[in-house]
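Note that one protein chain is taken out, while the other chains of the complex remain in position.
Labels run A and B following the written order; every chain starts at residue 1.
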Amino acid sequence: MNSIIKISINGQGLYEITHKVTQKVAESGINSGLVTIFIRHTSASLLIQENADPAVMRDLEHWLNRLVPENDDLYTHTLEGPDDMPAHIKGALTAVNLSIPLENAELVLGTWQGIFVWEHRHMRDEREICINIMGG
Amino acid sequence: MNSIIKISINGQGLYEITHKVTQKVAESGINSGLVTIFIRHTSASLLIQENADPAVMRDLEHWLNRLVPENDDLYTHTLEGPDDMPAHIKGALTAVNLSIPLENAELVLGTWQGIFVWEHRHMRDEREICINIMGG
Partner (left out) sequence: MNSIIKISINGQGLYEITHKVTQKVAESGINSGLVTIFIRHTSASLLIQENADPAVMRDLEHWLNRLVPENDDLYTHTLEGPDDMPAHIKGALTAVNLSIPLENAELVLGTWQGIFVWEHRHMRDEREICINIMGG
């Protein structure tokens, strides 16, 4: 069973979508199986990380921005703006899909784990995510 | 349903395999479900990235080569050549498996997404990829 969710984005950062995934799981009526989340873009990615202290998310973003800076002389793909090629590289270093087992109608996430879209571009946008649920 | 595809490689770079995966999906007759792609190697990986502008692929490769250079004094695993330990590190930073939902007998890839083998070694080789298709 597949469904699409759309996420409104307003610039770089982590956008938690755990509740949206949980809602799709509830609607599916599936009790035990596997949930796969897939992002249909090449300049944003998916992440499971701590959702308790906002400083973790901020440090993650700052660290990745330093590792993959804009205006690097190495880039030749520059037509779509200074944040585009860094966004592709960040996308390649992180996940385009996540799979989480489902047990007793709940994702088996750990206590501190949240599911995020990691937006790598500056603009306001809408991102599409496909959620696949297998099982019974 | 599992099948193996073999990809001829001739040195470092990105080799698009989207059409090969699509063909296996068509052969399976499965309409809705989940496609998982798994590479059976530790010095090559899988990537979903933009397949429109070749400059994106070239910049990705150059950037990763700069991040993980050959002949780094840190390496102690050097017996298999200067490109071997960088290849393992690049493999660890990228994906060994990808999962893509299948709907109406088509992968739900975004407009700009292609599936690639990312070869990290210099030699001519053949890489094996297993494609698993679940669903009905």
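General observations
Methods note: a contact is a pair of C-beta atoms (placed from the backbone, for glycine too) under 8 Å apart; a residue touches a chain by one contact, two chains touch by 3 or more.
No experiment lies behind these values; they were computed from the predicted model shown.
Within the set B:K24, B:H41 or B:H120, the residue that contacts the chain not displayed is B:H41.
Summary of contacts with the chain left out: across B:I9, B:L47, B:A95 or B:L109, the touching residue is B:A95.
Within the complete assembly, B:M134 is the residue of B:I5, B:L107 or B:M134 that touches the hidden chain. Looking at chain A, the residues touching the absent chain are 32-34, 47-50, 53, 55-56, 58-60, 62-64, 66-67, 93-95, 98-103, 108-113, 134-135. Residue positions on chain B in contact with the hidden chain: 1-2, 34, 36, 38-42, 67-68, 72, 74-77, 79, 85, 88-89, 91-93, 95-97, 99, 128, 130-132, 134, in rising order.
One rule holds for everything that comes next: only the chains that are shown with their structure count from here on.
With centres defined as mean CA coordinates, chain B is found 20 Å away from chain A.
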